[in-house]
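Our next item is subunit A:
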Amino acid sequence: MVINALHILATGLGAAFLTGLLDEKRNGLAFMITLGALAFMSAVSAGWLVLFAATGAHPMDIQTAGTPPPFAIALRMGLAEAALLTLINLAGLFAAMHMGETLLARGRRAMAVLLVMVMALCGLVLTRDLFNLFVFFELIVIATGGLVLLSDDERAVSAGFKYLIVSQFISVLLLVGIVFGYHATGTLNIDGMAEQGSGAFALAFFLILIAVAAELKPFPANGWALDIYESAHPGFAALFSAAAASAALFAFDKVLAIGGAEWLPVATGIGIVSFVAGNLLALPQTNDRRLLGYSSIAQSGLILVAIGQQDILGEHYLFIAGGLLLSHAVAKAGLYWLSGFVAGRELTDWAALRQRPLLVLAFVTGIAMLSGLPPFPGFYAKWELVHLLANEGRLALLGWILFGALVEAGYLFRWFGYAIKRESAHTIDCPPDRVIPVIAALLAGWALGFAWGELSGRSNLLLVLPLLFALAFLLLEWAPAWLKNTLAIGGLSLYFLQTWQDYDPLRLIFLVIFTLGGAIIFLASFHAHGRRIGFYPSAMTMFAGMVLLLQATDSFGFFAAWELLTIGSYFLILRGKESEPHALSYIVFSLGGAFLILAGFAIAAASVVTLAPSGAVSPAPTFEIASLATLAQPVAPWVFLLLAIGFMTKTAAIGLHIWLPGAHAEAETDVSPMVSGVLLKAGLYGLFVLLMSMGRQSLYGVDLVNLMLWIGAITALLGNLMAIFQEDAKRLLAYSSIGQMGYALFGLALMNHLGWLMALMFVINHYVYKSMLFLSVGGVAKRTGTRAMYQMGGLITLMPLSFIATLVGIIAMSGVPPLSGFGGRWIFYNAIMDADTRLPMVLIFLSGPIAFLYLFRLIHTIFLGQLKDEHRRLKEAPLSIVLPQMIYVAILIGVAIFPGLILRRVDAYISQFLPDGALNWEGLTITSQYGWWNPVAIMIVVACIFLLIFGWLLFVNRKAQKVKQFNIVFSAERPYRPETTHFAWNFFAPYKKAMGFLVQPFVTRFWGAITDLLHTAGDLGRRLYNGNGQIYAFHFLIFVVVVFVSQLGM
Partner candidate 1 sequence: MRELYARLKALYPLGELTEQRKNLAFVTVPAAHLRDTLLHLRDKEGFTHLVLLTAVDWLEEGQFQLTYLLNNRALACDLGLRVLIQRDTATMESIHDLWPTAATYQRELREMFGIDFPGSPRIEEEFILEGWNSIPPYRRDFDTLKYAQEAYAERPGRVTHDPETHMRLQMYPGQHPAGK
Partner candidate 2 sequence: MDFDWMKIPYAFLTVFIVVNYGFLMGALIQKIGARAGRRHGIPIWQYYLDVIKNYGLRTSITHGVMFYLGPVFRLSGGVGLLLFMPVIYGSYMFSNFSFAGDLILALYFVFFGTLGMALGAGESGHPHAAIGVTRGLQQVSMAELPFAMAVFSVALQYQTLSITEIVAAQQGGMMNWTLFTNPIAVAAAMLAFLGSMMRPPFDVFIAPQEIPIGPPTEYHSSYLALMQTNRAIFPVAKIVIYMNLFFGGAGSWPELFVKVFFLYLFSAFVGVCFPRFRVEQSIRFFLVWAVPLGVLSIMVV
């Protein structure tokens, strides 16, 4: 049985009085009373929440004086109210706990104010009476003013004062509005007013609405709020951001009901401007709390947008607005509480959190919730919101939302990068009364994620096995790395064994790479010692995302998997020593790409699925990926474009590639092959799916597939060209990946049978040799302590196995027979015979030999040439790193001799889509329409000739004297030092002279300029907030005028 909601207000008020009555010295008791009251209030509201959630009961009106309105104040308790009250009261409880020390020091009055504040917030949510609303607002303002003073920060005083000034402006407007409204309608009851409509008292309603809106601190009328966020006690700031903002939003929603649909655009407008501007302003921030403040403003803006769009959200309104609101509130409260642990106010000071992995988890949970990443409610909410917007054709709004979200993710993840990578001198102590709120927020976040997953009506991501498996590693963090590694390998292998029958040959290839391929790379992870905290959850999340991607049949599952693998890989990449900026650019590009995919899916969904009319409970639009094929003309090419750009971001097509080199090169030894060899294939899989379902599309007469063909060719050329000028071995490989992905993209875009086969061949080969080379180079880098190739040299005798792996890798990669790369080239030539466009081939022809250049450089400058002094005692790379390489060598040779083992089935499968040009697999010879190829014969002939000549040389040259590295003819001199004798630096200088104009960093400059532009915009905006209270009031006035004028104009 639940307790009357009035008791919530009564308890708050009563406890506040009670503390007031207590003796000055009984602070302890007062604090207990405060906590008790808040706990009771929380319990009551939670009881209501459970009631509504479990029974789906209708909202209940509570009449205070025993009469219905307009004669008395009415309260209403419903699902939303209950949820919000729970949130507010719990936030109040934990805020009190968090501020315990301060409250105890300041005495019972502070506690009373806090209780009043929470009570007023509850009242704001519950009341249906306009004047009552005003009263609660006033209470909140006064309580806020008082609570701000709790802070040690001197600026808090002036902040509180400015707050009071502006609040009086707002109150005046509100009061005037209420008076005129009452005059016009004769009632103060919101529902009563709503029945009569706002037409009669539009100006009055405008005043009411604008006043309530101003409580949400919209841009630009929010300078005073920022000062509070920045200077108030973090415990209170959490309450202010999480509870006060939520309550105000709810109040706004209530008030808006009076105005009806015509006022919705106002909410949308205020919301989207606040969202975008708030995020832009947050971008250049270096103060953590101010940044959170801007983010709060932005998030409120986003929720306002949802409120403003309630006309199209239909029955999903609560799901969306609630999801956004709750995840914002929980995350923001958690982050503010976390900031209480951090001594410094710079973003970089958060590095201190690293001492406590649990706090890092809380931090990352908060950031993921704010950014709307799965599996948190914001993700589901954003999915629905975007789809509904797209369905209504509100694409501009959709675009701005995604843009703002991207900026937000940018600064949040930059912050996270600082926390993980920077150094902080501060230490962290964890008193339980401060840890508990944070943990509560953390748990609440995951619980909400679960709840929203359940509510979404689709597969709950937190119940999906692969993700659960990945998250389970969070609980295993205490275990040694080898144990977790074994589990990871076992998990991947088992997953493969369990599911491989369910896939068609194409997906099976990707599955093999994603699971078994991952497992082989994990073998290399055995070299790590200690616990390797954070590695396994991230890596397994990435792998979970990838296998889910393969499983996904509908757009939602696909997108969720896409986001998961992005996040997982981001954390993985961030682990590298110098990888902070590169991981950031990776996540920004990836999320940008993901948002494009989201937009694409949303637009597609609008055409594929007809939305159920409001009323019927059906999950918001999601559709079978395969039904992309049914898209009709005006929409299809745009969807294709959005999806293709999204996927090409992942494959690092030229123009979108700048994140890749740093991210892959700076990652750890075993992470580089994972993100390069395995992860890039996810992008290719996306492109496969896209092209399989949508085929050719053209936009304004431009054949988009043809465009992709060009992009692929240019990527292949420029990726390779940039690779040859790298001095850093891993960067070289990273650029080479760009080129290789260009090849694969090219093959796909050929849109013929063999082109796809070639792309698949690249998928397999690139996985094998790039993983192998990354491991090999990583092993060498591990031993030599450097990645600069010119500092190495002559390692062939010391690291023979790594050398063999590299040798086999480069032979395979350059396409020289008899290894498997040749098969790819052979298919390529046969494929282009069928192609309609011939010019891009020129670029591909050129990029092949160029690949040869950087490969030779790789093997020569590392393994050949002159051994350095300090490397003379190096050992072979650790067994765990060498073993996978040897497996790869075996695979490469196996694939080289029997390519049919894999390709034959895929060949048949592709025939479903592109029947022409299939290969003929009779006997050992593979025949196409144009030529033939017999891998076994090639291998045997080459081996025989080679052995024959080798035997002959052994015979005639049996007495060769083995000499050492300085026994070279040196123009009758002798070498001076190995460093000066090893030709390695600036290896291809003439090429730079001749072709250097092609590798100017235009793209880097372009994206750099865009980033600068955003930062500058944020910086300019920041000048609005100069700390002057009068100016802030002026801002408010401008805000009112602008909104009024634009409303008139509408």
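Everything below uses one rule, namely that a residue touches a chain if its C-beta (ideal position, glycine included) is under 8 Å from a C-beta of that chain, and two chains touch if they have at least 3 such contacts; residues count from 1.
Selection criteria: all candidates are chains of the complex that A comes from, given by their letters.
Remember, it's a predicted structure, so these values are computed and weren't measured experimentally.
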* Every candidate listed belongs to the same complex as subunit A; state which one touches it: 1 or 2. => 2
* **List of subunit A residues in touch with candidate 2 within their complex** => 794, 796-797, 807, 810-811, 814-817, 822, 825-826, 829-830, 832-833, 838-839, 841-842, 845-846, 848-850, 852-853, 856-857, 859-860, 864-866, 924-925, 928, 930-934, 937-938, 941-942, 945-946, 949-950, 953, 956-957, 959-963, 965-971, 981-984, 987-988, 990-991, 993-995
